[in-house]
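Complex shown without one protein chain; remaining protein chains in place.
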Amino acid sequence: MAHAETHAAEAHGHADHAPQSFIWKYVFSKDHKVIGIQYYVTAMFMALIAGLLAMTIRLQLAWPEKTFPSLNFLTKGYTDGVMNPEFYAMLFTMHGTIMVFFVLSTAPVSGFGNMLIPLQVGARDMAFPFLNGLSFWTFLPGCIVILSSFFVGAGAAAGGWTSYPPLSALRSAVPGSEMGQTLWIIGMVFFIASFTMGGLNFVTTILNMRTKGLSMMRMPMTLWAMFLVAVLGLLSFPALTAASLMLLFDRHFGTSFFIPSGLVLSGQVVNHQGGSPLLWQHLFWFLGHPEVYILMLPALGFTSDIMVAFCRKPIFGYKAMVGAMLAISGLSFVVWGHHMFVSGMSPYLGMAFAVGTMLIAVPSAVKTFNWLATLWRSRIIFKTPMLWAMGVVSLFISGGLSGIWLGQTALDIHFHDTYFVVAHFHLIMAGAALFGVFGATAFWFPKMFGRMMNDTLGKIHFWFTFLAYYCTFFPMHYIGLAGHMRRIYDPYQYEFLKNLQPINQFITISAFILGASQILFFINYFWSAFRGEKATDNPWNAAGLEWTTPSPPGHGNWPGEIPEVHRWPFDYSVPGAEKDFVLQTDPAPIGDKAGSH
Amino acid sequence: MAKLQGLLFGLATLVLVVVATAFFAKEWLPPLKSDRIAIDHGIAVTLLVTGLVFIATNLLLAFFAWRYQDAPGATAAYWHHNAKLEWIWTLVTAAIMFGFLFNALAMWGQLQKAPPADAMLVEVVGQQFAWNVRYPGKDGIFGRTDAKLVDPGNLNFIGLDKTDPNAADDVIMPQNQLYLPEGLPVRVRIRSLDVIHSFFLPNFRVKQDAMPGMAVETWFTPKVAGDYEIACAEHCGLGHYRMRGQLHVVKPDGFDAAVAAALE
Partner (left out) sequence: MSFKPFARLLLLGSVPLAAACGGGEAEKPAAAPATQAPAAAPAASAGSASIAGKVSFDGAVPAAEKVKLSADPKCAEMHKGGLERQTVHVKDGGLADVLVYVKSGANGSYPAPAEDVLLDQHGCDYTPHMVAMVAGQKLKIRNSDDTLHNIHPRPQINAEFNVGQPRKGMESEKSFDKAEMLIPVGCDVHPWMRAYITVLSNPFFAVTGEDGTFTIKGLPAGEYEVEAVHGKLGKDKAVAGKITVKDGEAAKLDLTLKG
């Protein structure tokens, strides 16, 4: 409270001066907040596209026997109102790719990471502002390349987001395997380059630029998440870079990294020998599994930080929470093989990966129990961000438990590549990440635009989304148990799936409601950004360092000196304090061990 | 308003618990027709344990949302760790996980162990978009195959080298037709001609990827005669959704006749 909020903005030693022209201020900006918003809005646009792809997928699954002449304008997708099967493959491939990389990695990590890290560590900007700007301008071409693949040749990549060769390596194997797959690889390389620049920035900023007094063990959970996510990205993405380039060489320059000998495609001998399709799976999932934690950890961090502010109670088991995140991050590197239990790799290898997989459930359970303990004897204020945080906890429980089913090697024989898996990862990975982003948006909106999001609209959006989300993804467990395979254009070709059509129709209707509800979010976001109620500096009475900046923070974040930190960011309802929260910058000797965290 | 939100959250969670419980009480798994009942038991045990945890945690979440709401005079406890409690739930979770793990690994070991010596051998080769079934014949040895000999125009889909003596008595079935005798263990050798497929028998709890360049074996015992479906579970191209084969489990004494009739 004692920091210098009345100081004049000028005259303090900023590293550089605020840019004046529009183009340098908002387009090629080096300011972490502008870059964060650029990432966020781009991810939102990509989410809109990927969401529409999902709606088209659902339309087909519910009524594959109907014709939709009104969709003929998608000249590549529909003929006489009937969806082309190859287009269906493009839809689920691109839905997965865009959602995983260009939305759910981008919005929480690149978006909120850039937005929040300097504010939470107490820095004027990221360590390398130019690299940060470059990172966004590397990301954007990636988006354009990925989206453009729909419009070239036979269409976008159609080998699934996992791009398993030989389907993705042989250009005749599936229509989208021509130019579409090549553009997929190029788009991914752009994305990875951008993510690596971001990761370097994150790690450097968090390790080296924390303000005085902010020890690692006083960092908010969001910072911990961002730090670990950056490390995970830096260590795991190179595997996919290498694999993608090898795939590119297999496709265009006659190498055989992933293509074995003796293959015959459409009656013609394939002229490759010596490669292994399993190699790709190992390399892909070496990234792929840490990647799902790259999506999830920020959401778990947001949830903790949001929850304390609306429970008015310190986080329960901070050290255990940090330890759990560290354990999850470490273990995430030794579980990738659980995607490959039935791939034909050695059964002993399967056993080893099952061990890691079951172990990772322990820190995940610890996080859940700690959240419940945080709620216990708290004083919950139900504002929009809190609803999303509780939504994350709910999805984390539901999705986490189904992981125990899938992690058991023998049971996975039945569940592998069925809708049970689809249910699992949509609840835990996609759902938790998405809800986390929505919560973070509502919570930190004042620091983005200096205004508040509309709370009523936000709550309506939450309730529609929460209920529709469960209605969409929970029934997928049942059809998965029944053996419903993933990536099936017309499930009802199979006798044993015919009776599942009503459930698929229910899922589709729920998905449409889920999709339509997001319009509320777009309205709320853009309306509030320009017309929302003006926010005070600390509208939630939160204790974190970022709430000592003005809303919105100007160039350099703090008008005066960067404040010193004296405690952790979780001091709520401290006995003896005059308010029910104590700012991180408050030197008063109150709180647990007088704020010595 | 806060009261209503809390109630609503609790209510929604309760409804979720009730609906989920009711639906999981139904029989969703395709009826089991093989000896792999251990998988079904594993699923049942997992459902029981995770189901109870699901109900307990969700009810707690609902209860807390309803009980600990902001109201005039309400206060929050300044309580942020309890080493004993944390150790207890960490260790209990770990113990449960290890229980699952050992059970799963034991089951896995059973499924992966060497097949009985008298198991019947059959080969299934996936291609875009059909399953090719081959029996080794009396000699029990498959004839040589060569990609260069593949000639769909002449109906030689797997490239069987007819000059190989071992190939002479190989029986190649019409595509997508697999016949197995009831009650006898069967070794299925799974290969692929082009891309990755996955040999999936929903009623038999069998799934094994057909990995190009590899021949992977899995074995099981069909228990009940009847007609079943073979599905492809791995995305293999635009016709993936209808790469559907038929599995006919027949009485052992009628097996040869059934195969002969199919070839007729």
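Each chain gets a letter, A and B, in the order it is written, and its residues are counted from 1.
In the analysis below, a contact is a pair of C-beta atoms (placed from the backbone, for glycine too) under 8 Å apart; a residue touches a chain by one contact, two chains touch by 3 or more.
Values in this document were obtained by computation on a predicted structure and should not be read as measured data.
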Write down which of B:F9, B:F157 or B:F255 is the residue touching the left-out chain. B:F157
Of A:S172, A:T204, A:T255 or A:Q501, which one is in contact with the hidden chain? A:S172
Taking the entire complex into account, which one of A:Y26, A:W137 or A:F151 touches the absent chain? A:F151
Touch residues of chain B, complete complex, unshown partner: 127-130, 152-153, 155, 157, 174-177, 237-239, 242, 246, 262-263
Interface residues of chain A (partner: the chain not displayed): 73-76, 79-80, 82-86, 151, 154, 171-172, 174-175, 178, 266-268, 489-490
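Assume only the chains that are shown with their structure count from here on.
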Approximate Å spacing (C-alpha centroids) for the pair chain A, chain B: 29
Interface residues, chain A side, partner chain B - complex: 84-86, 89, 158-160, 164, 166-167, 170, 173-175, 259-267, 269-270, 275-278, 311-320, 342-344, 347, 350-351, 354-355, 358-359, 361-362, 365-366, 368-370, 372-373, 375-382, 387, 390, 393-394, 397-398, 401-402, 404-405, 407-411, 413-414, 416-418, 459, 463, 466-467, 470, 474-475, 478, 481-483, 485-491, 493-496, 570, 572-575, 580, 592
Hey, which residues of chain B end up touching chain A in the complex? 1-2, 5-6, 8-9, 12-13, 16, 19-20, 23-24, 26, 28-30, 38-39, 42-43, 46-47, 49-50, 53-54, 57-58, 60-61, 64-65, 68-70, 74-82, 85-86, 89-90, 93-94, 97-98, 100-101, 103-105, 107-108, 111-112, 127-128, 146-148, 150-153, 159, 190, 193-196, 198, 200, 202-203, 205-209, 211-214, 216, 229, 231-242, 244
